[in-house]
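Sharing a structure here in structure tokens format.
In this view, the complex is presented without one of its protein chains, the others remaining in place.
Entry: subunit A
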Amino acid sequence: MSQQTFLLQPKISEVITNINKVMIGKEEAALLSLVALLAKGHVLLEDVPGVGKTMLVKTLAKSLDCDFKRIQFTPDLLPSDVTGVSIYNPKEMEFEFRPGPILGNVVLADEINRTSPKTQSALLEGMEETSITVDGNTVPLSEPFFVMATQNPIEYEGTYPLPEAQLDRFLLKMKMGYPSAKQEMEMLSRTSGAHPITTISSVLSRDELVGLQKEVEEVYVDTTVNRYIIDLITGTREHDSVYLGVSPRGSISLMKAAKAYAFIHDRDYVVPDDVQYLAPFVLAHRMILTSEARFEGTTAETIIEGLLSSTSIPVKRNIGE
């Protein structure tokens, strides 16, 4: 899939150019992050430490003129460390709310699976509800609100894997991957002086971002494309190697993500290509494979790949209804 062949939406193009000044060879990750951001979703990054997860989020936040917060999840982290606490102010003689990191715009939740489920759910609830409750007070989250959670796949020792219901709340799950040797060479030469992140400035204001999010909602999805989405989702539910297929929330997420993806490509309608491109990222973490399939080494990605190459694309109008 070469994105270069299609013109990107000008604002988004600026953001990506900005990110590229700092990150090398992470266009896809940047693009997917923007998809999630524009679709008002969140991203789960699964990768080993040190491949640039934090840097990506930081760059993104800086390019967007957004408030960046980071939560390092540890086993002893408490929910209030996420949401914030009310502290008694002896001067004012009342409790004063000290907002936690979740009240930022772009939140990096690092190693989310290393903390207790209680703390996890504090974050995840916020992601879903767009507001949190502290000491009986409902505090709205800031807008835009974008969480990028990371989890470490190899460090299973002392981790609390996210339950299905919570995984479902991430719009996308993606991997960063190691850079190629050439990219890494360039990276070394770039970081020898001052870190490039200090040189970039924001290219998109917060209000502009909110405006873009609104525009994404306007993107048109034809019934033919919806039909295609449903065909894919149904495919996951009927697949032999799948124990639990993708939920309806998955279909909605796929559609939303596709809208954002179409918008990024400066299109006001979704085409099946968008769906095809996003399906592995949107669907893979939403299904549970049978233990036999897992034992055989089948992954959700390969199943989705198979579904994509066996589901026919609608090329005529008025398919279905």
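Observations
Just so it is clear, a contact is a pair of C-beta atoms (placed from the backbone, for glycine too) under 8 Å apart; a residue touches a chain by one contact, two chains touch by 3 or more; residues count from 1.
What we mean here is this: contacts and distances are computed from a predicted model.
Per UniProt, the protein behind the absent chain is "Transglutaminase domain-containing protein"; the candidates were "Transglutaminase domain-containing protein", "Multisubunit potassium/proton antiporter, PhaG subunit", "Acyl carrier protein" or "ABC transporter permease". Within the complete assembly, A:273 is the residue of A:27, A:46 or A:273 that touches the hidden chain.
Although one chain is not drawn, its touching partners on subunit A can still be listed: residues 220, 222, 224-225, 268-273, 276, 308-317.
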